[in-house]
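Chains shown are a subset, placed as in the full complex.
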Amino acid sequence: MEFTARQISELLSGTITGDPDVRVSRLSKIEEGVPGSLSFLANPKYTEFIYSTRASAVIVGSDFVPEQPVAATLIRVADAYASFAKLLEMYNQISRDKKGIEQPSYVSESASLGNNVYIGAFAYIGHNAIIGDKVKIYPGAYVGDNVTIGSGTTLFAGVKIYSDCSIGSECTLHAGVIIGADGFGFTPASGSYQKVAQIGNVIIEDHVEIGAGTTIDRATLGSTIIRKGVKLDNLIQIAHNVEIGENTVIAAQTGVAGSAKIGRNCMIGGQAGIVGHITVADGTKIAAQSGVGASITEKDQVVQGSPSFAISDYRRTYVVFKKLPDLDKKILELEKSLHELRQSVFPAKES
Amino acid sequence: MEFTARQISELLSGTITGDPDVRVSRLSKIEEGVPGSLSFLANPKYTEFIYSTRASAVIVGSDFVPEQPVAATLIRVADAYASFAKLLEMYNQISRDKKGIEQPSYVSESASLGNNVYIGAFAYIGHNAIIGDKVKIYPGAYVGDNVTIGSGTTLFAGVKIYSDCSIGSECTLHAGVIIGADGFGFTPASGSYQKVAQIGNVIIEDHVEIGAGTTIDRATLGSTIIRKGVKLDNLIQIAHNVEIGENTVIAAQTGVAGSAKIGRNCMIGGQAGIVGHITVADGTKIAAQSGVGASITEKDQVVQGSPSFAISDYRRTYVVFKKLPDLDKKILELEKSLHELRQSVFPAKES
């Protein structure tokens, strides 16, 4: 795909400074610009690069005033970052515009397929599955019996969805995501363990994105629920009967244990752990590698540590933690000094 | 599937209070009961819900005495939870009763298939693989050359088993499980690394359950061994030449490094780490996010921390850790007070 700066400018309702006919065919960072690439300048600390970039065109804010000559064509817009993000997205939509049903694939006779779907080769659609319009199911993905998938959702290569789960509209599930495997439920039975059958399901609401290799277990009974707008990074573990509130964002390799209920608009760092059967209030922020061991009932708190507590306290504590050998020495010295003082004052007295 | 309360009662050897002909077609939690659902009451703290549940029938203990009118039909049994768990399991057995060989699938001519197996579409069975009776291999699973799988075992969608590994009977491997990838073995060789070939295998004994996305590496030589009755949760990493003892249970995202030997009946929390080449005694309990850095030789210990030590000590330590800024301040004050006292006693003396 090749465009002129004028075409890009029209698309973004911008104005041009420089050659409007210069052609671009790829996007680049401004410091990595090459002839034929289109870049952007939004963060002032990158301003220096606009005078040396080899990019053919650069999107800038409408108020940008160059202090030196600029070789690249400038496309002036209200918000340079937003405009560039829009181009990124269009680029992706075009490059991922898959359609049709590749062979061999397996679609149960009782499954229902919407319009304009993509079913990649070696994809599997089980009995009574309902696939919405414009759904993309990449090669090797597996959709179990009775699963429903809302319109506009993409399952990348090798996603596995167990039977009876429900995926909303406009969701993106990356390669290797596993939805609906059995929750980890066993009861002790004379030295060994008896499995507790897990017959619930997983419900993923609309506009959810789930990163590569993340696993979300089905409920024992009822549903594990991922609310609207949740964003999960890679290799996260969500246990049975968990609920994650709307627009909560969780970074990679975090684990949420069974029946925990996470509020809305939370931000959870990477490699954090949340124990089972607790509640985390709306707006909670949890630092990376923290372990949340008890319910957080007040909204908008920020916690750190394992077990976690208020982040400002944690940080002050950690400063002291790092000088513990010093403290240990000081205590020894205090004991010695006190002993000496006592001896000086009361020479006869044995301590 | 629809049943009357009478049919359920007969199945569970129970007795009925209320309408024996009411029909149920699904299972629910008592607080989420809907008309047509069957629920149970085992935990006294849920008793209040039996008076308001919309479930059509509820399994209760034989000694349950209602204190208000109950709309639902009651099915009285000796152990309400155990009876309900039995129903859950029957439900699962029916809903997962897959049989036959779907096409296209790939079964090597030299492989041997038992009776009543299920081979899903796009499943792959390698050379000389031996698949026992009633084994279920879901779509997209891969069974390498010379692998043996015992009777009654289920491999869910996309399980990958490398060549030469052995899986016992009545095991469940969830989607995305990877058995027998190369152990992580490299020797330094003039600045870079030389791979140490990993030619051992993995042996999984009977009645083992392995959660989604868990990886178990093959031994360098010999075998990585998962003993009878072990239960592993999701996204766990078991390195080469590890041995996990009978009926040990490990929660999600824990890692066990090379050649570690874990005893029987251990319980290991989530996101824990166990270093290589150590031994963990039978009955050890390891708290979530702990790091076990040395062998635990005494049985039935409980540890926490990274590096871990006795949990009761860890907890007392952590209480003090949280007030470290206070301690720091107290030490400063002690130094000051001691100095002042010394000055008061010996005014001429310089400290």
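As written, the chains take the letters A and B, and residue 1 is the first residue of each chain.
In the analysis below, contacts are C-beta pairs under 8 Å (C-beta built on N, C-alpha and C of every residue); 3 or more make two chains touch, one makes a residue touch a chain.
Just so it is clear, the structure is predicted and the values come from calculations on it, not from any experiment.
K.L.:
Given the 2 placed subunits, let me have the overall number of copies in this structure's complex.
P.N.:
Shown in place are 2; the entire complex has 3 copies.
Heads up, the rule we're going with is that only the chains that are shown with their structure count from here on.
K.L.:
How big is the gap, in whole Å, between where the Cα atoms of chain A centre and where those of chain B centre?
P.N.:
Roughly 25 Å separates the two chain centres.
K.L.:
Of all residues in chain B, which touch chain A in the complex?
P.N.:
27-29, 32, 85, 88-89, 91-92, 95-96, 102, 104, 120-122, 138-140, 156-158, 172, 174-176, 207, 209, 211-213, 229, 231, 233-235, 246-247, 249, 251-253, 265, 270-271, 288-289, 318, 321-322, 324-325, 327-328, 331, 334-335, 338, 341-342, 345-346
K.L.:
Which residues, counting only chain A, touch chain B once they are in their complex?
P.N.:
104, 106, 122, 124, 140, 142, 144-145, 158, 160, 162-164, 176, 178, 181-182, 184, 186-187, 191-199, 213, 215, 217, 220-222, 235, 237, 239, 253, 255, 257, 271, 273, 275, 291, 306-307, 309, 313, 316-317, 319-321, 323-324, 327, 330-331, 334, 337-338, 341, 344-345
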